[in-house]
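A protein chain is absent from this complex, but the other protein chains hold their places.
Right, chain A next:
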């Protein structure tokens, strides 16, 4: 609506858009040659994209709703998420500039807006109800019924056939059962293009923006904040304005019933970056939070490990080259470089360092620990020597408590919200009745739960485990010294441990297997499993992902030896 020229015919300024994307005068229906180039960025809240359509479209639905498009919905979601991130301390630039631009670019590239001809094909009539053998006029398009039944396996929303049959026959250009204008179209397109917007993808957008700005939030943290409720995701549609009515197929798009998966968000982000033809991202240098040196420091603290280990992590980072700017910085579209998971990488470095110093073969680390314990008895000066056994006991206990708490929280997670969802007006009353019953039952049994009140959302915190040096019970190991496991050789401090075992001798092809290695708990030492488990808890990902990174780092570290002496078993001499 930047178009402010007067109409040639009637001199009014009252423009709308035709199907072809041309401006027409609403007063006299004079069509111009001008096409829509740039649209106001704030088109979410008040504006509506109006079209002359061949069929009838109710301008205002009876229930006070308005017409809205799916991408408007997503735009709202992104806005909310950005605001939440801002509240968490992210710079406002993210919301106002970066994310906004990314989104605009996306809309343009996917031809949903900001272009000459919006890709809004008129929705053909889809008669679904009477006969299940009805097929669309376009045989390539999957039928609506098929789409509906697809999501059952994911434990998705109610999609039984009775719903399908309640979808009314429609005239030519109105959408098939959704509150939004193009809900069904959106789902149809899903089959062909891989970058149709989804809820998990909103997080990919956020992460991409955070990465661009090099904000100190890792992807695992972002996802944790989502689960903890600090960033809108589950039931975000609650915040849609009243007149944006959500029903029918919109639910499939906007209602999530599972937590976002790290891999999925991560991979989508990279696809997105390539799709948007973004240039090389800002450099990740060694002063960035996301650099392994920095992240290792954070994770060492959180894992209650001695600060002295940081020297070792830096050494490993340097030796393997994973601290190099070119390795760490994202080049969208570059298929040859491995995509970096900063958080997992840093955790893996720590694991490798632990293996270097303690071997972690369920034997040596305990011997070393006893040795350190002995030396600690006569150790009067300086800090105590680090004893693996003590550390293990302290951390395991805390970890077990936290894990148990987390498991319970997961079981008590509430997925539904106040705003009821229904597919059609027909099952609205049933849904409302059910909701009422659920609320009644929650009240009744809530009272019987005793004094346990549902804990308020925990304050967002970057650290899940914290250890204080002020505790006199010796449960904080930050200040402990590694002298117990090191020795001097030629003026240098080296590990007493002369051995190392590789997690895997040969790396798999990630593109074929999906993983670099295949982790099975029974095949590896318990101590190794414990350490993986610790970081798995902190990052909320499967241990196998950390294992993959460990393998990758090991192969970089022992690169020369591996190629030279292929006949060796897994034990190598450093």
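What to note about this one:
Following the convention adopted for this analysis, a residue touches a chain if its C-beta (ideal position, glycine included) is under 8 Å from a C-beta of that chain, and two chains touch if they have at least 3 such contacts; residues count from 1.
Quick note on the criterion: contacts and distances are computed from a predicted model.
Matching "Trafficking protein particle complex subunit 2-like protein", "Superoxide dismutase", "ER membrane protein complex subunit 1" or "TAF1A polymerase" against the UniProt entry of the left-out chain gives the name "TAF1A polymerase".
The missing chain, though absent from the display, is touched by one residue of A:87, A:325, A:438 or A:505; that residue is A:438.
Note on the undisplayed chain: of the listed residues A:108, A:337 or A:403, the one touching it is A:403. Residues of chain A in touch with the missing chain: 154-155, 157-160, 257-259, 261-262, 403, 407-408, 410-416, 431, 434-435, 437-438, 440-442, 444-450, 452, 533, 536-537, 540-542.
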